[in-house]
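A single protein chain has been omitted from the complex, and every remaining protein chain is retained in its original position.
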Amino acid sequence: EDVQARADSRRIPINKVGIKDVYHPVRVKDRSSGEQHTIANFNMYVALPHNFKGTHMSRFVELLHGNEREISVESFRDILAQMTEKLNAQTGHIEMEFPFFVMKKAPVSGVESLMNYQASLIGELHNGVSELWLKVVVAATSLCPCSKDISKYGAHNQRSHITIKAKVDGHMWLEELIDIAESEASCEVYGILKRADEKHVTERAYENPKFVEDIVRDVAVRMNNEARVRAYVVEAENFESIHNHSAYALIENDKDEVVGL
Amino acid sequence: EDVQARADSRRIPINKVGIKDVYHPVRVKDRSSGEQHTIANFNMYVALPHNFKGTHMSRFVELLHGNEREISVESFRDILAQMTEKLNAQTGHIEMEFPFFVMKKAPVSGVESLMNYQASLIGELHNGVSELWLKVVVAATSLCPCSKDISKYGAHNQRSHITIKAKVDGHMWLEELIDIAESEASCEVYGILKRADEKHVTERAYENPKFVEDIVRDVAVRMNNEARVRAYVVEAENFESIHNHSAYALIENDKDEVVGL
Amino acid sequence: EDVQARADSRRIPINKVGIKDVYHPVRVKDRSSGEQHTIANFNMYVALPHNFKGTHMSRFVELLHGNEREISVESFRDILAQMTEKLNAQTGHIEMEFPFFVMKKAPVSGVESLMNYQASLIGELHNGVSELWLKVVVAATSLCPCSKDISKYGAHNQRSHITIKAKVDGHMWLEELIDIAESEASCEVYGILKRADEKHVTERAYENPKFVEDIVRDVAVRMNNEARVRAYVVEAENFESIHNHSAYALIENDKDEVVGL
Partner (left out) sequence: EDVQARADSRRIPINKVGIKDVYHPVRVKDRSSGEQHTIANFNMYVALPHNFKGTHMSRFVELLHGNEREISVESFRDILAQMTEKLNAQTGHIEMEFPFFVMKKAPVSGVESLMNYQASLIGELHNGVSELWLKVVVAATSLCPCSKDISKYGAHNQRSHITIKAKVDGHMWLEELIDIAESEASCEVYGILKRADEKHVTERAYENPKFVEDIVRDVAVRMNNEARVRAYVVEAENFESIHNHSAYALIENDKDEVVGL
């Protein structure tokens, strides 16, 4: 007898049930070089109606092993659809988080190096309608306008994490979100910088001071202007070089939300 | 000139701005022994209207240093109110996460030992109305009904984390949420177990098998029956002993949500 | 002028200086399928004599970008040699940690699934002599002999992490260390288990109870008998299902250490 398929009398549906923290190799298409190999962490859930006792955990992992050793981002929506079908669910949810690399050119020397970003795809399918969120965490430099303003010389600056999570309609590259985050920081960061590059990024950041509030607003302006983005959450966290805590800001916006009915 | 107070022309309000990851000693009242000393991690945010360039980060930390070296949970609502006032904000948000200890008696020997739980208070004040959420992460034992059912002897079991986050109306002890979580697992866990206790918890878990789905449902039933809880999120994560990933389930419910207008 | 190359008068040599937490794509040869793509975290250090003010940080990252987008384990020793040469150092040290996957067959159904392991290569070159350490962290099941012994039925079991770090002389597959760890646990774990498999692993663990002390000793016996292993550290950590803390044991042995001169 199948214990999971037994009837359940508590009359309580479950919003999400499935597996968490499964690692699996994936291939991700990128804008420049075709595709890259990386390792993703998966969370895969379905909604369970009140009258079923349990779901079938092994089927989630089977989906990841479907056809070939590595799964691709293109197959992400397919897996979401297959999952809800295979688990007889009306609602499915998949999160896939992975390190993502972009080859960048240093600003003066032009030396190339890989930069790593933490990226995610988040898909939700509900009654046949799916939505897809892209998420990137982008390391960058922030330099404090107040510190620059009041000091004879110098200005405190630090590594900052800019996080963009966007519900997209149509195709959008992860690199497009990364570009937006990097261009709205005080300066972007690189894997390799030669002396002339280091001079450039130091001066660039000094010429372009930004509070954490400025960063999230300037990114939000870009997201507002981007038609493919239907909703977003933008965060910036400065790992302050003069404190042992972070400065933090967040803006969220759902363009399709109906307000004031 | 105060850079932060400058006018801002981007016309974009900020949902949350403030400080993140500040550690501070606190005192927490507990049901049994009066109060305990612990260390909390704070996130403190306000909403910033579109026409202000920045907030005043140092004021957040000053609030934690208000009167005395340690702050208490009783002063949590006060700090929330002071924060919004001091920062001239309509909306404020504080998260305070801390290790919390309960002295437990082993089930047979009665030997006492401290158990640690990760607890949080989350407060939000919006236009003069505040809401308070309590959160606890409770380690417990889960034992798999399917494994027990199909095996000649034994059953796989593992450490499970049961998380309850509850919006409360009126006073509720953290220990009340902990009790609910522990009583709905296959068995609760302890700091010290003597031989007779180890026999007891082993047999108790074997007699009380539960899927991750069962745990969240049984906790949800309890939350539904508790009038002081107005909304909740219940999660269970089993760190499976037969896999290198987790089984996971989540139920959320807002009792005050108006449905189907 | 090159600030880093200035003379230093403090007369204090530095044991390790370099870069930490650099992520880079790599290819790793595996026993079964040729090679796999994964993402490694690198720490790269050299020793710095007392008379040099600083090292050249950008050269470390350049090494990772040497020839091609992905570096292979075969090139690991080469990179170690190149690093010490390029940095004019007598001593170099590289740690490369990455998720590593092995396709495993479930014990009864034969269903294949990938299992992930945290693996590391650690190389040290000193005055022209290099040594190479392999390290694997292997998730497995441990079942408590005492709990089984004293209980009417059942026995507490849990996920355990078995860590083997071995100085190897000659070639050794990561899979060989993984095999040793898995075969000395109460039972090994899998990505996908069907019902017949779940019955099998439940009963297998119950028939094969092991304390954390047993696991490290049984692995140590294997390491003692393996001529290619010249030194090792073996650890086991049980994430106890009846406690909120771990049981832990460690054995280390250097076969080439001269004792009692």
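Each chain carries a letter (A, B and C) given by its place in the written order, and its residues are counted from 1.
We adopt the following convention: a residue touches a chain if its C-beta (ideal position, glycine included) is under 8 Å from a C-beta of that chain, and two chains touch if they have at least 3 such contacts.
Everything quoted here is computed from the prediction, not taken from an experiment.
Colleague: So there's a chain missing from this view; which of the remaining chains does it actually touch?
Modeller: Touch partners of the hidden chain, whole complex considered, are A, B, C.
Colleague: Out of A:Leu64, A:Ala205, A:Val219 or A:Ala249, which is the one that touches the chain we can't see?
Modeller: Considering the complete complex, A:Ala205 is the one touching the chain left out.
Colleague: Looking beyond the chains shown, say which of B:Ser75, B:Thr91 or B:Asn116 touches the absent one.
Modeller: Answer from the full complex: B:Asn116 touches the omitted chain.
Colleague: In the full complex, which of C:Lys16, C:Arg59, C:Lys86 or C:Arg204 touches the chain missing from this view?
Modeller: Answer from the full complex: C:Lys16 touches the omitted chain.
Colleague: Among A:Lys29, A:His50, A:Arg195 or A:Lys255, exactly one should touch the missing chain; which is it?
Modeller: Looking across A:Lys29, A:His50, A:Arg195 or A:Lys255, the contact with the absent chain belongs to A:Arg195.
Colleague: Considering the entire assembly, which residues of chain B contact the chain that has been omitted?
Modeller: 22-25, 33, 36-39, 58, 61-62, 64-65, 69-70, 99, 101, 103, 111-114, 116, 191-194
Colleague: Could you list which residues of chain C touch the chain missing from the display?
Modeller: 1, 3-4, 8, 10, 12-23, 43, 45, 48, 53-55, 57, 61, 145-146, 149, 211-214, 216-218, 220-221, 224, 237, 245-252
Colleague: In the full complex, which bits of chain A touch the chain not displayed? Write them out.
Modeller: Spelled out for chain A, the touching residues are 115-116, 139, 141, 143-144, 146-147, 150-159, 187, 189-191, 193, 195, 198-199, 201-203, 205-206, 239-245.
In this section, only the chains that are shown with their structure count from here on.
Colleague: Among line, ring, star, complete and other, which one matches the pattern of chain touches?
Modeller: Shape of the chain contacts: complete, all pairs touching.
Colleague: Kindly work out which chain lies most centrally, taking the average of its C-alpha atoms as its position.
Modeller: A
Colleague: When the C-alpha atoms of chain B and chain C are each averaged to a single point, how far apart are the two points in Å?
Modeller: Averaging C-alpha atoms per chain gives centres 35 Å apart.
Colleague: Measure off the straight-line distance from the CA centroid of chain A to the CA centroid of chain B, and report it in whole Å.
Modeller: 25
Colleague: Identify all positions of chain A at which a residue touches two or more other chains, and write them in rising order.
Modeller: In chain A, 22-23, 61 touch at least two other chains.
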